[in-house]
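Below is the structure I would like to discuss, written out as C-alpha cells.
Missing here is one protein chain; the remaining ones are kept as they sit in the complex.
On to chain A.
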Amino acid sequence: MKHLMTFTAMAALMTASAVAQDYPSRTITLIVPFAAGGSSDLIARAVAEKAEQYLGQSMVVVNRPGGSTNVGLSELVEADPDGYTLGTVSPAMTQQFATGASSYNYVQELTAVGQISNVPYVLAVDANTPFNTLDEMVAFARDNPHALKYGTAGAVSATYSSFARFGVENDILIDPVHFDGGARAMAAMLGGHVQASWQAPSDFRANVEAGSIRPLAVAGESRMEGLYADVPTFNELGYEVIDQLWTGLAAPAGLPPDVVSRLEGALEQIVNDPETQQKISELGLRAEFLGGDEFAQKWMAQEARFLETLELLEAAEQASN
C-alpha cells in the first residue's frame, strides 16, 4: 500500500515536468461533450475499452453534456496539453465559433488526433408524403413556396445548415422548424407536422426499416452498404452535396508531436480492431480511421464550407426581404 502511494506520488511529479518519454504513464481522461448513452458516448466507450490493450493505459470516459457541446469542448481547450486529457469531437465543433456560440475557435485551439467514424447524412421524408425521389420533392417545393417544412435538431447543427443550403442552392423556399434534438424532429416528421429531415442514417434506421420514413438521398461520395444501399447519393442525382457526420479524438492545442504520434498510432490500431468495428457498426455508423493531419484538414474544410453556407443563407435572407 505504502509502495503504491509513493509510486502514484512520483508519477504525479514526473508528469508535471517531463511528458513524452514514457507517455502514457497514468490513466487518460476522455471528455465526451454529450450525455451518457448517445452515439458519441458509445463510440468513446468502445475506444476507451481498447486503450489498455493498445496504449498500455486505461481511458476513463467523462460526460460533460450541455450547450451544444460547448461545455465539454471548452473544458478540453482549457486542459493541460499533456496527453492525459482528450475529447471526442464532431462537426458541431466547426460551427460554434462562427455562430458566436463559443468564444473559442475549436478548429484552431485543439489538436487533431484522428478520426474514428464517419457516415454521410441522409435526407429523408415522411413516407406519407407523395415524394418518391428527390427530384419530385424539389419540383413540388418549387411550385409551392413555403409549403414544405423540415425538422432540425437545433439551429446550430448540420441538420439545419446543410438542408437550408440545399434549399438556397436549388432555389426552393422550404422552412426549418427547430427542435430540441433530432429525436423530437423525427417524431414531428412521423406525425406529419413536418415533411422532411436531414439526419444521420443511424437515427432514421428503425423507421426506414419499418417503411414509415423514406430516405431520398445520402450525402456521401458513394452509396452506403446495407439498409441504405438503394438510396442514391446527391451527386448521382446531380446535386453536389457532401455532408458527413464524423467523430474523432482531439487534444488541447500544443500537444507535443511525439505524444500525438503515439496516440495516433494507438488510435489507428483501436479503430481497425474488428471488435471496435463491430461495435461501431452496431450503432449504425461506420468505423473509418484518419490520421491527425488529414483529420485537421477535414476540420478546416468543414469550417470553410460552413462559413460559405452562412454567407449564402445571409445573402438569401437579404434577397427575400
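Just so it is clear, a contact is a pair of C-beta atoms (placed from the backbone, for glycine too) under 8 Å apart; a residue touches a chain by one contact, two chains touch by 3 or more; residues count from 1.
Operating definition for what follows: contacts and distances are computed from a predicted model.
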Complex minus one chain; that chain's UniProt name from "TonB-dependent receptor", "Protein-export membrane protein SecF", "Transporter" or "Peptide/nickel transport system permease protein" is "Transporter"
Filtering A:30, A:47, A:89 or A:186 for touch with the omitted chain leaves A:186
Given A:79, A:155 or A:307, the correct residue touching the omitted chain is A:155
Of A:76, A:283 or A:296, the residue touching the omitted chain is A:283
Chain A positions in touch with the non-displayed chain are 35-39, 41-42, 45, 62-68, 70-71, 74, 99-103, 146, 149, 154-156, 175-180, 183-184, 186-188, 190-194, 205-207, 209-210, 212, 279, 282-284
